[in-house]
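A single protein chain has been removed from this complex, and every other one stays in its place.
We call the chains A and B, going by the order they appear; numbering starts again at 1 in every chain.
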Amino acid sequence: MADTVQPWNTASLPGVASAPAKRNGFQLFMRQRSTIALMMCTPLILIIVCLIIYPAFYSIYLSMLNKAQTRFIGLSNFAFLMSRDTFWMVAEQSTIFALSAVFFKALIGLITAHLVNNLPVKGQRKWRGMLLVPWVIPLALSTLGWWWMFDPTNSAFNYTLRSFGFEGIPWLSDPYWARFSVILVNVWYGAPFFLIMYLAALKSVPEQLYEAAEIDGASAWQKFIHITLPMMHNIIAITVLFSLIVTFANFDIVQIMTAGGPRNMTHMFATYSFLLGIRSGDLPLGAATSLFMLPILAIAAVFILRGVRKRGREIG
Amino acid sequence: MSTLAAVAPTTKRVSIGASLRRNRRWALIVSYIFLIMFAVFFLLPPYYMVVTALKSDAEMARMATNPWFIFDGVTLDQFRILLGQTDFLIFFKNTAIVTVCVVAITMVVSILAAFALGRMKFWGSGMLATGIFLTYLVPDTLLFIPMFQIVKSIGLLNSYWGMVLVYPTLTVPFCTWIMIGYFQSIPKELDEAALIDGAGHMQMLLKIFIPVALPGIIAAMIFAFTVSWAAFVYPMAFLYSSDQQVLTVGTVTSLIRGDVYKWGMLMAGALVAAAPPLVIYAFLMDYYIAGLTAGATKG
Partner (left out) sequence: MADVTLRNVVKKYDDVVAVSSINLDIPNQEFVVLVGPSGCGKSTTLRMIAGLEEITGGEISIGGAVVNDLPPKDRDIAMVFQNYALYPHMTVAENMSFGLKLRKFPKAEIKARVDNAARILDITELLARRPKQLSGGQRQRVAMGRAIVRNPKVFLFDEPLSNLDAKLRVQMRTEIKRVHQKVKTTTVYVTHDQVEAMTLADRVVVMNGGKIEQIGTPSDLYHHPKTRFVAGFIGSPGMNLMPAKLESNGSGLKIRLSDTLSFNVPESRAARYRGYSGKDLLLGLRPEHITETRGLENGVGQEFSIALDVVEPMGMETMVFFRIDGTEVCGRVEPTAAKRSGEIMQLRANLDHMHLIDPATNEVI
């Protein structure tokens, strides 16, 4: 005699929430949540993969082709570049440019941040507003303005120098002055960014630490060395590394003011690869040139990531 | 200390008091002096650009007068010529179209991704967030060569729509990064309250999180706007006809007729081109700065 076992048909039993069905619904919900999340990230992932990662790898492939892009020539482009004197000048200039510009930007940023922080709070906003202006004007346009101020025949700077009895300076026509001018414009443009960052960081140091140090007998300089710098050293590191990357890859200033000259002494990796790749039409060679930036950028990126992670732990 | 007690307290105290207060005031005066020097350094070029834009060509040709000031009268001629006789307005229009499109695309992509990465924990979200940050470190001067080839093969070379395609690489990573920080700083309880009230994820995003994270969104929009407006490398490499050109490249290269640099007009052009970011900055300075600092301080 077989007992008729009626299989539980949950659908036909209204109001009975059977355990298996509920767990399925819950699982569905969980899966829904991550799929939704992933779907929301899709446009971003698309952009990053198609417009950043793919081109980056394509660049590597491109750099190993010949000019007409018909043959694969391996590392010949790189070898060719490294045999040219101009290339080594480009490397030297890029390094000098990046290191000195970032150094002065950070220094000016730190000094001005302290100066603004010492003002009564009401005035700080005004000064901060004024001092950030160079960063707000599109770099290409302010470079145009600097170019006008450096112009050989009409330089306003030279006018002032001459009226004091000095000779005019060949701002853009002498190679070493040209290097100076290019760095000067970059420092002018970038220092306000450091000012803003360091001002925010200064304000995050608790006032009581300074008071305790004051009672312990610290002078203003000692307070700076023993309290301000240690508390700020993470953000200083992050901004410096970040600026190194951006400055190293700079294009606008050199391209507009000197186009790499005179005598190729102001060329950076970016402008040189533009010259070779776009102006002269040898895309693979241009790609190879720009790829030389990769090692520096990679190293800086690693350090930045570490710094940002550490800061995240400090805050959180 | 003991010497203080030995000498008559009152007279000594007055002079010490005066000198301490004088020291503090001196420190403030010196601060202001240095600040003024820095302000002069930072504001000199824009000032000179304004002066030049308001000068007549004749005065500029006469190199005897002090170029830092206007002597022959302020004139708006340069602006007239700029707007009437050059392609400047075309450049402006193109730049405006590109910028608006790019800001819109950037915001949609960034907000969606930032919300997902900031509040919804899913497998790989940490890696993706780090990945986004890393891609921001890849400069445009590295990518523009391969992109040239890619954009050419799509047929968008020499078209400002190519810019709309390419600019998001400059804006999306950082904007996403900013907004992840803002979304994360909204307390978790809001999620739970909304869930109890019966909201779905999209509704939560639209009705609750976007309004609450509005400062971050504004800051990100300003950043995207400024970067798009000021972009130079891509248009320099990809655009060559005037009717497609954007402001930055157009002002710098196309306003030069032959070998004659009409500096007055150039400066006028530079000023008008720089005006939109400056105006936004003037009115929304706090959001502007919040956008910059958010990237670093929110880790």
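By definition in this document, a contact is a pair of C-beta atoms (placed from the backbone, for glycine too) under 8 Å apart; a residue touches a chain by one contact, two chains touch by 3 or more.
Bear in mind the structure is a predicted one, so any value in this text is a computation, not a measurement.
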| item | value |
| --- | --- |
| Option from A:I36, A:L209, A:A237 or A:L305 whose C-beta touches the chain left out | A:L209 |
| Residue of A:G74, A:P152, A:P230 or A:G281 in touch with the missing chain, whole complex considered | A:P230 |
| Option from A:A218, A:A237 or A:A259 whose C-beta touches the chain left out | A:A218 |
| Sites on chain A contacted by the missing partner chain, in the whole complex | 206, 208-209, 211-218, 222, 226-227, 230-231 |
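Simple rule for what comes next: only the chains that are shown with their structure count from here on.
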| item | value |
| --- | --- |
| Residue ranges of chain A in contact with chain B within the complex | 33-34, 36-38, 40-41, 43-45, 47-48, 51-53, 55-56, 58-59, 62, 108, 111-112, 115-116, 118-119, 127-134, 136-146, 148-149, 151, 153-154, 156, 159-160, 163, 188, 191-193, 196-197, 200-201, 204, 235, 238-239, 242, 245-246, 249-252, 255-256, 269-270, 273-274, 277-278, 283, 286-287, 290-291, 293-294, 297, 300-301, 304-305, 308-309, 311-312, 315-316 |
| Footprint of chain A on chain B - complex, ascending | 27-28, 31-32, 34-35, 38-39, 41-43, 45-46, 48-49, 52, 60, 63, 66-68, 108-110, 112-113, 115-117, 120, 122-123, 125, 128, 130-135, 137-150, 165-166, 168-169, 172-173, 176, 201, 226, 229-230, 232-233, 236-237, 247-249, 251-252, 261, 263, 266-267, 270, 273-274, 277-278, 281, 285, 288-289, 292-293, 296-297, 299 |
